[in-house]
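Yeah, one chain of the complex is gone here, protein chain that is, but the others are all in their spots.
Then we have chain A:
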Amino acid sequence: MLFNLALASSWSRRHTLFFVVLTIALSVALLMGVEKIRTEVRDSFNRSVSGTDLIVGARGGELQLILYSIFHIGQASNNISWASFELIKSNKNVAWAEPISLGDSHKGFRVVGTSSGFFEHYQTGQQQPLVFQKGMAFNDLFDAVVGADVARQLGYQTGSRITLSHGIGSASFSEHDDRPFSVVGVLKSTGTPIDQSVFISSEAIVAIHDGWQSGSRIRGQQVSIEEVRKKVLQPKELTAMLVGMKSKLSTFHLQRQINNYKAEPLQAVLPGVALQQLWQLIRVAENALRLVSGAVVLAGLIGMLAVLLTSLGARRKEMAILRSIGARPWHIIILLVFESTLLSVIGTLIGVLLSIGILILAKPVLENQFGLFIQSTGQSLDDIPLLAGVVLAGAATGLWPGYRAYQMTAADGLTARC
């Protein structure tokens, strides 16, 4: 019965209270968004590569190597020679080694030059192999396999004809339009950068650059597709390689050998170790983000406190009337605590919905621009304690105005003349 009264009272002041709810909703949306992105970043990175024991590339930062080879973030500082690839592949402890050649793109999606064995050996998540949704791995020189997002966003199916662009980025001016590819396979969605990649063979990378020099076509040299097919398309370089070991025990030994290799500056990293480095880097930013979003929630609650305290002046008479008909002081406190709880609950609910809505809208941007794959836009149950904390803090916020109102009615008695 007291709740109906509190509801009616709040409803009569809905124009002011709307903004309180809005403030809380926005702060909760921010908090949820930050939490969501934080956990998704972790999941997304952890999911991206598994079953690979070593990643080998040109010497440089360990983190940089995993970022460009697996996550397609940034670019390689240098290529490595094909001879090194062959040497490592022929090591007695190596079960498999797959090349990765980057540098070209297709409508903003990265092109990965590799071998057909990549589709057998590359794993994501908990040792899940890649699965073809349609078609199969490339066989012919001008065959291509596309990731799930590429197929979905560009409407590709097996049999679609595509041309690649030189360089990375959606606005490339040098097109490899004289060497069209046909899509022979579409991969199932993995929620990793694989979904945003176009795969062709390492030989095809050589083929599309035949007659090119330093990133542009050599004038006057027109080599037909038939002529290209006849050539020996032995790649000379590659960007990085993925290595699977026969026995995990030999991983460190090979890593040391590669890192100490004199003929070429190479480095080998363990994906898990590189990811660990990434977490250490990210943790600082994570904590800063959480702190900021926590502060925003606090600001929202303080805003509500200010509004509730201000409203007391106008509600003096309301309180006096209730006291005159026998309402006890705790009724008055309950009235205000109920209001602050109500506002917090509504604000939190709207905030959660808002964060889901924003994530749905931001999802494509996050995937394309930052390589961040959001698996589900819904909120996980893990956030419930946090949300309950916000509501509880909101409810507690009502205690202070409640106490002030109680003091006021005690002083006014029945003679508040406002």
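Convention: a contact is a pair of C-beta atoms (placed from the backbone, for glycine too) under 8 Å apart; a residue touches a chain by one contact, two chains touch by 3 or more; residues count from 1.
Operating definition for what follows: contacts and distances are computed from a predicted model.
Under which of the names "Glutamyl-tRNA(Gln) amidotransferase subunit A", "Putative ABC transport system ATP-binding protein", "Electron transfer flavoprotein subunit alpha" or "ATP synthase subunit b" is the non-displayed chain listed in UniProt?
"Putative ABC transport system ATP-binding protein"
Looking at the whole complex, which of A:95, A:281 or A:321 touches the chain that is not displayed?
A:321
Residues on chain A that touch the omitted chain in the whole complex?
Touch set of chain A with respect to the missing chain: 1-2, 5, 8-9, 11-12, 317-318, 320-321, 323-329, 331, 410, 413-415, 417-418.
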